[in-house]
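Below is a structure I'd like to ask you about.
With one protein chain held back, the other chains of the complex are shown just where they sit.
A and B are the chain letters, set down in written order, and residue numbers restart from 1 in every chain.
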Amino acid sequence: MTAAQAVPGALLTGAAGWMFVIFAVLALGMAVAVVVARNPIHSALFLLSSFLLVACIFILQQAEFVGAVQILVYAGGIMVLFLFVIMLVHQRGVQERLTFQHQWDVALLFLLVFLLPFLYVLWTERFPELPQNLDAFRTVRGKIAGNTEAVAWVLYRDYLLPFEVASVFLLVAMIGAVVLGKRSAEKVD
Amino acid sequence: MRDLLWLVPVFPLAGFLVNGLVYLFSHRTSGAPHPPADQPAAESSLAAGHPHAHVHLEAEPKWKALHTIVGTGSVALSCIFAFGAIFDVGIPALSSGAHHVLTLWRWIPLGVNQATGQVPGPLGEWFVDMALRLDSLSALMIAFVTFVGFLIHVYSVGYMGHDAGYGRYFAYLNLFMFSMLTLVLAANFLLMFVGWEGVGLCSYLLIGYDYHKKFAADAGKKAFVVNRIGDFGFILGIFGVFALFGTLDFGKVFAAAASNPTAYAPWMTLVCLCLFLGAVGKSAQVPLHVWLPDAMAGPTPVSALIHAATMVTAGVYMVARCNVLFRLSPGALLVVAVVGGFTALFAATIGLVQNDIKKVLAYSTVSQLGYMFLACGVGAFAAGMFHVLTHAFFKACLFLGSGSVIHALGGEQDLRRMGGLARRIPITYATFLTATLAIAGVPLLAGFFSKDAILAAVFEAHFRQAPWLPKLLWLAALFTASLTAFYMFRLVSLAFYGTFRGTAELEAHVHESPKSMTVPLIVLALLSVIGGWIGIPIVRGGDRIGRFLSPIVPALGGARVEEHAPPVSLEVALMAASVGVAMIGLLLAYLWYAKGEGRVPARLAERFPALYRVVANKYFVDEAYDVLFVNGLAKGGGRLMWEVDAVWDLIPNGTAAVTRGAAWLSHFFDNYFVDGAVNGVADSLQGGFRLLRRAQTGRVQNYALVMGAGLFCIVAVYLIFR
Partner (left out) sequence: MTITINHFLVVSFLLFSIGLFGVLVRRNFLTVLMSVELMLNAVNLNLIAFSRRLSDLTGQVFSVFVITIAAGEAAIGLALTISLFRQRRTLNVEEASSMQG
């Protein structure tokens, strides 16, 4: 899985390119299924597969650590949490009569309109042509070490503050989830 | 052939004379052509406004045949001679600036004033010739005026066939063609003004054609009076031109202005604004737009010819003709562009909620005329004239199509009582849909190219005083394009799709129109498709009409005309934007009216009743004019008569009147202004709050949508102005 630097701006070529196309199309298909499925359990499973496919794309892009984190945290943690809650609140036999809310036409219209600036940017924006250095993702102190080490090096040195803030955030989230999930005091078990 | 150019306006003049005299003669003995109002037979269950609705005595067959042949034949001959003259001079010659001036005779022969030696301006000429001028601009105009006019004359044969005033109708129509062709072919300001007044007169005559109906007669008067206000400005402008240049001949005036721009520039703004006032009146721009929707009281072919394809474009023609003068005054061009852009948007919003099929088209015309003035205001005179041409095709097709619908329904004009007509009147439907797609700007049809040319020109314009203005105007024009697509497809959906909403009696009456009506529709629909192919952008050599009209817009002061073509990617992006918004408009109209049977707009109207009321009542402009001008002048005029009678008691009466007036003024002020302000503030605040409360739906997803829309606006603004 190598990238060609002969064509400037190419990120993937050849077989890797086709793999990206397959993953991307499938991921988009799964995403549509998430939004369209009636049963939330189906939505959750489609979301799970979407995550896995996107993780594969990450790995194609030399972001192995992020890919692994995606699978572990997203697919392994968040989706399991989702499935737990779905099972908890799922009322058997009660399905939504209408899947979509009444503003679906306006939302669709808005999205179509939103397409316009995107297309404009896509056609006119020229991103800077920097030489691609794949080894940047694996180098630690001048030696090839691996993506995880490289990310860790950057994370714990240059981005230490955001890292600490993120851990505080997780703490707050945990406490918040516990508080919100508690039954109210008046209810007697 | 080119020296027979004078026949082009004269053929219709002869037609007018023949038709008029024959009509007068044939009706002298038969009394009033319309039945008196107390005849019960005049009552009809079908709506008024259409010849079928009246129990008319039809014209006698032999006179009818004469009127038909003379009426349509004169215009046909005019058309043939017009094209003959054009091809005689030759299109390549016209494209490179050839102009043929045919001087018939000296009209106002005052000679050069040698006694005092004082002549105004450097070219002092105390005479005006009866002269016709054929250059690329007037060639373009007479080509489509005669051709579309001819088609409409043919259409009128079928539409007005059962009307007793048939001869009178064709006489007026021929007189109109004569006036319009005089206007267009005139080689000097004065002759153009003659044609200008002539078309105003014919507009009055034809709008009030059914003069025994009060609203038609009133509409005719209104059109004439409002036009007159504009004509006042036009006359002042002509005075200004004569004072500055000493001559009224187009060629000499524009050559002098172009070769010596700095000498005339200081006065140009005033002169051009006066001239533009004339155009505002004639072409129904805000604030003098009020006559055009009421003019729909006239027969539909009249609306098609006069108030869509030809007369209302005379204002644009005049501005394009005088482009040299306008370009010497950036301030005047700014005013033209802003008025045009504002009118386009303003009229389009009103057109959204109209329920009469012809009113929608009337406001659409006002809106499209705004586009043409917008184009002229940013200096793209060729684009503006291109839109005049394509607009003539599809708007005439739309009006004639609506006439066909009205004819099929025996006079019904209310969209709420139509529906499902597509299968029953297929030819009308097909041509109407084609013209609708053309006006909406669907790619490859006529309207797409002309509208796109205008939008591109607006986007790249420069106004030194307000550099942000072109982008704002472009946004407004783009939004208007979307509205145009929307309300036109709304019209199509309400009239042709769904189930029929009228009475059963009406439903049985529905029938396709005769060939004399459908053939012009088909021709015009065809022209709506291919008419735009003479102005293809981007492709090298595709912009034939731009090159054809280029000699009309000469360089100023000896500067070379720079050709800076915008980058292709920008052009494509702009095209995509205009097509995109048009598609959105079409799609939304389809979803709401064709599929949704109008439930969503009905709910919207219920949720915002005040806003709906304001827009549906045309923003109460007519009512405001009523209060400000009509009543004020009427009361003032009446008062004047009283004062003249009491001239002997002038002093005591005068003092008493002043005192009374002061007391009344103070009472009026207290009642209306002070109380009104207090109550009005409270009421409007309350109304505003009630409106704002509607935004608090309590549903998170609605809020999210609005946030998304706001984000989009920020992104869009950033992308435009970075």
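The criterion applied here is as follows: a residue touches a chain if its C-beta (ideal position, glycine included) is under 8 Å from a C-beta of that chain, and two chains touch if they have at least 3 such contacts.
Every value quoted in this text rests on a predicted model; they were computed, and no experiment measured them.
S.K.: Kindly state which of the options B:N355, B:N679 or B:T697 is in contact with the chain not pictured.
M.R.: Residue touching the chain left out of view: B:T697.
S.K.: Considering the whole complex, not just the chains shown, which residues of chain B touch the missing one?
M.R.: Residue positions of chain B that touch the missing chain: 693, 696-701, 704-705, 708.
S.K.: What does the interface between chain A and the hidden chain look like in terms of residue numbers?
M.R.: 4, 7, 9-14, 16-18, 20-21, 24, 27-28, 31-32, 34-35, 37, 40, 43-44, 47, 50-51, 54, 57-58, 61-63, 65-66, 69-70, 73-74, 77-78, 81-82, 85-86, 88-89, 96, 98-101, 103-104, 107-108, 110-111, 114-115, 118, 122, 127-128, 130-134, 136-137, 147, 150-151, 154-155, 158-159, 162, 166, 169-170, 172-174, 176-181, 183-184
Operating definition for what follows: only the chains that are shown with their structure count from here on.
S.K.: I'd like the Å distance between the centres of chain A and chain B, where a centre is the mean of that chain's Cα atoms.
M.R.: Computed from C-alpha means, the inter-chain centre distance equals 55 Å.
S.K.: Considering only the defined contacts, which chain A positions touch chain B in the complex?
M.R.: 101, 103, 105-107, 109-110, 112-117, 119-121, 123-124
S.K.: For the complex, give me every residue of chain B touching chain A.
M.R.: 569-570, 572-573, 576-577, 580, 584, 587-588, 591, 600, 701-702, 705, 708-709, 712, 715-716, 719
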